[in-house]
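Every protein chain except one is present and positioned as in the full complex.
Order as written gives the chain letters A, B and C; numbering starts at 1 within each chain.
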Amino acid sequence: MADFGFNISKPQSIDTNDMDVNRLQALEEKVPSFRSCISCGTCTATCSARQFGSFNIRRIHNLYRWDQRKGLEKEMQKCMLCGKCTLVCPRGVNLRSLIIHIRKALADKK
Amino acid sequence: MGNLYDLLREDVRFEEALHSCMNCGICTAICPAAEFYDYDPRKIVDTIQRRNEDEIEALLRSETIWYCGQCLSCKTRCPRGNIPAVLIAILRSVSQRMGYFVESEKGLQQFAVSKKVAQTILDIGYCVHPDTMKYEMHTEQGPVWKWYTENIEEIAPRFGANYHGEGPGALRSIRKDTMEEINKIFEATGGKELMRKVETGAKNKTNIRNDEDLFNLVYNRNTSKE
Amino acid sequence: MTTKKHYWNEYQKEIADDKYFYERSCIRQTFFPGSETAFLRMIKEELGKDILDVENQHTCTGIGFYTDIVPLETTMTIVARLLSLMTEAGYENYVPSCVTSFGVFSEIVDLWEHQPSMLAKARKILYDTTGRTFELPKNIAHPSDIIYKFREELKEKMRYRLVNRFTGKPLRVVEHIGCHYAKIFPNKGVGKAEFPHVLAGMIESWGGEVVDYPERRHCCGFGFRQYVVRANRGYSVANTKKKFESMQPYEPDFVVANCPGCTMFMDKWQYTIAEMEHKTYDKNGFGIPVLTYEEMAGLLLGYDPWELGLQLHQVQSERLLDKLGIPYNPNEKYKSVSGKILPNPEKPQYLRV
Partner (left out) sequence: MFKPLEMKEKEKASRSDESPKPREIKRRLKAVKKIRRKKRLEPEEVELPLQVAIIGGGAAGMEAASVLAAHRCPVSLFEARSELAVNVKNKYKIFPDFSDAGQLVQTMVKALDHPLITVHKDTEIVEIIQEPDAYILLDNKGVSHTVPAVLLASGYEPFDAKRKEELGFGIYDGVINSLQLETMLKEHKVVNSLGEEPKRVVFLQCVGSRDEKVGNHYCSKICCVTAVKQAIEVKRQQPDTEVYVFYMDLRLWGQGYEELYRQSQEEYNVHFVRGRISEAASTFDGRIQVKAEDTLLGQPLKMTTDLLVLMIGMEASPGTRKLGKACGLEGPYGFVRSKSVHLEDNLSEQEGFFLAGSCKRPMHIAEAVNDGRSAALEIIKFLRR
C-alpha cells in the first residue's frame, strides 16, 4: 500500500444500520425500566463516580441503544455501584441493575 | 462579562454568526468534520453562548477549533440562523491573536499554512500555483501531476495558458506594481502582522528557529489517532 | 429503486447577460487552465458576448481567508482592489472563476451591505494604500451560472450529446456543486442550496441524466487547512471517499463539478484511495472521470479533448470519450506545444489508466 504521509480517516458517526437490536431487546427483558429513561441527567448530577472523573451515566442509555460497544466498555468500569442514581431517577429506572446487566452482557460477548 | 467573550464579539461577523442556539444538533448532523474528527460544532456554539470565560479560554487553546473545514454547510441549515463555521473562524482569529494557537498541535499548523498560503500570495500573487504545488509535497496527487509540473513549460501553452508570461492569461506572472499594492494592503490591514505573530508564536513555543525544520514538523506531525 | 417526483429546484437567480469582468481562479489556472480558456472561447465565440480578462488581477486570498491566515480586513481590501480593476475598465458584472472566490465576493458584499462602516473602511484603506477607488458590482455570477443561462443557445452549437452512443441511453452524470456556491447564500445560486439546478440544468438539457445519491450535498473534503497541511489530509480524502462510496451503486459515467477544487480533489483522491486501499469506484478499475463544466461543455461543442486539458486529469477520460462518440488522437495526448512527444506519465500501481 502506498504511503502518502497520512491515513484515510474513519467515520466517527454512529451508523444505526450496523446495530444489533437483539442485544437491546435482551437487556430490556432483564431491566424493563431501561425504556423509561428521559435523559434528564438527574442520575449524572448525583453520581458519586462523576465527582472524581468524566463518567456520565446518563449517556449509558444512548450508548447501549445504538450498540456503541467501544464507548460502553470505556464507561462501564467507572461506576462504583453506589446506587444513588437509582434513588433519584424520576422515572424509576433501575440504573444500578442496568449497569450490572450491561457489564455482564459485555463480558458475555467477549 | 469577561474579556475573551468580548474579544469574540468585537469581530464584525459575530453579530450575524450567533443569535441564540437551541442545541438541536442540525449543524453537527451534516458536518463533514464531525464525521471524521471527535468534533461537535453544536457544543462549540453552546460554549460561546454560555459566556463562561474559562471554557472559552480552553476552547481557544484546544485542538477542536481547528477541525472545521469551512464548508459552511451548517449555515444553510441552522434553524436559528447562526453560522457555526464563522464562529469557528472568529475563535481561530482570537486564538492566533492571543497566542493560544500554539497550545494545540492543529493550531501550530498555522505556521505551515502561513508559509504555504499567505507567503505565496505575497510572493507571487496566487494562493495556489503549480510552482508551489511541488510533487514531493503532494505525492498523493499522483503521477499525472508529477508529469505536468515537470513538463509544464512545454505543455501549458497547449491549453492557452500564459505560464510565467507577461500580459493576461492563466498562470501569467503578476506585475511588479500589482505585487507592491498587494503587499501594501497586507501591511496596512494586519495581514503581515498576523503572519509575524504566527511565526514568532510557533518558534517560541517549539524553540525551533529554522523555518524549514519547523515547517516540516507541523506540516507532517499527526499524533492523534484520527 | 429510487422513486422521485420532482427533480431540481427551478429557482432562478439574476445573471447578467453580457459585459462580464472575469476573475481567474488560482486553483483552476493551476489544475485546469484549459477550462478557463474554453470558457472565454464559449462566451466570446459561441455566444458573442463581451468578457474582459485583465492582466493586473490576482488572487482574492480566498484560501488564505478560509485557512484563517489572512484577516477579514485584508481579504476585504483585496476584494476592493479587484473591484477597482472592474470599475476602472468600466464593467459592472463580476464573474469569478473560482467558487471560493464567488463565496468570498458574496460574503464581503453582503458584509458591506449590512455594515456600511466596513465598506467605508475598505474604501479608505484601498485609497490610502493604492490610490484606487471602486464601485460595487451590479451582478456577481459564477461562470457556471452563465453557461447555465445560455445552455440552450450552446446546445444549438453542440455536436455531441450526453448520450451513450453504444446504448443510446442518456449518460448518468453526478453533479457536484462547490459548497460555497449556494450553501452560504442559497439565493445566490441557481436552484438554491438543496437541489441546485446550475449543473443539473446543463446535464438535462444536453441529454444526460442526473444522478441523485445520498451524499450528493456532501463536501468534497478540501476543508482548506485540512488539505493544505499534509497531516490533515486523511480528513480531506475521507470525505471524497464517502461521496464515491455513496454514488458507486448508481454507476455514474462521470462526475462534473463547478468548483475547481472539488474537480481536482474528486479526480486525484480516486488515485490516492486506489493506491492506499486498492479501491476504485467503477467496475473496471479505471475510476470515474471528473470533469469541469467547461470541459463538459467544450467536449460537446467539439473542442479537442487534449486542448481542453483532459490529459491533466489523473482518471483518464478515453472511455468516456468513446461513449460520447468524440474522436481523439492518442498520439496528440502527450505532445508539447511545439509538437514534441513528451514521455508519458508514470503508471499508477493500482489505478488503471
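Definition applied: contacts are C-beta pairs under 8 Å (C-beta built on N, C-alpha and C of every residue); 3 or more make two chains touch, one makes a residue touch a chain.
Small disclaimer: the values here were computed from a predicted structure and weren't measured.
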| item | value |
| --- | --- |
| Chains in view touching the one left out | A, B, C |
| Touch criterion as defined above, residue of C:17, C:88, C:194 or C:304 at the omitted chain | C:194 |
| Sole contact to the chain not displayed, among B:12, B:29, B:58 or B:208 | B:29 |
| Residues belonging to chain B that touch the chain removed from view | 22-31, 34-35, 40, 42-43, 77-81 |
| Touching residues (missing chain, whole complex) on chain C | 1-7, 9, 192, 194-195, 212-217, 249-250 |
| Footprint left on chain A by the chain that the document does not show | 12-17, 21, 28, 32, 35-39, 58-59, 62-63, 65-66, 68, 91 |
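The rule is short, and it goes like this: only the chains that are shown with their structure count from here on.
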| item | value |
| --- | --- |
| Mean-CA-position distance for chain C and chain A (Å) | 46 |
| Separation of chain A from chain B, taking each centre as the mean of its C-alpha atoms, in whole Å | 37 |
| Centre-of-Cα separation between chain C and chain B, whole angstrom | 21 |
| Multi-chain contact residues (two or more partners), chain C | 230-235, 237-238, 242, 272, 275 |
| Residues of chain B touching at least two other chains | 35-37, 140, 220, 222, 226 |
| Chain B residues within the chain A interface of the complex | 34-38, 139-140, 220, 222, 226 |
| Contact footprint of chain C on chain B as seen in their complex | 11-13, 16, 30, 32-33, 35-37, 66-73, 75-76, 89, 92-93, 96, 106, 109-110, 112-114, 116-118, 121, 125-130, 133, 137, 140-148, 151, 154-161, 166-172, 174-175, 177-179, 181-182, 184-186, 188-191, 194-195, 198, 218-222, 226 |
| Residues of chain C defined as touching chain B within the complex | 24, 26-30, 33-34, 36-37, 53-59, 61-64, 66-74, 76-78, 81, 103, 111, 114-115, 118, 125-126, 128-130, 132, 179-180, 182-184, 186, 193-194, 217-219, 221-226, 228-239, 242, 268-269, 271-272, 275, 306-309, 311-314, 335-338, 340, 342-348, 351 |
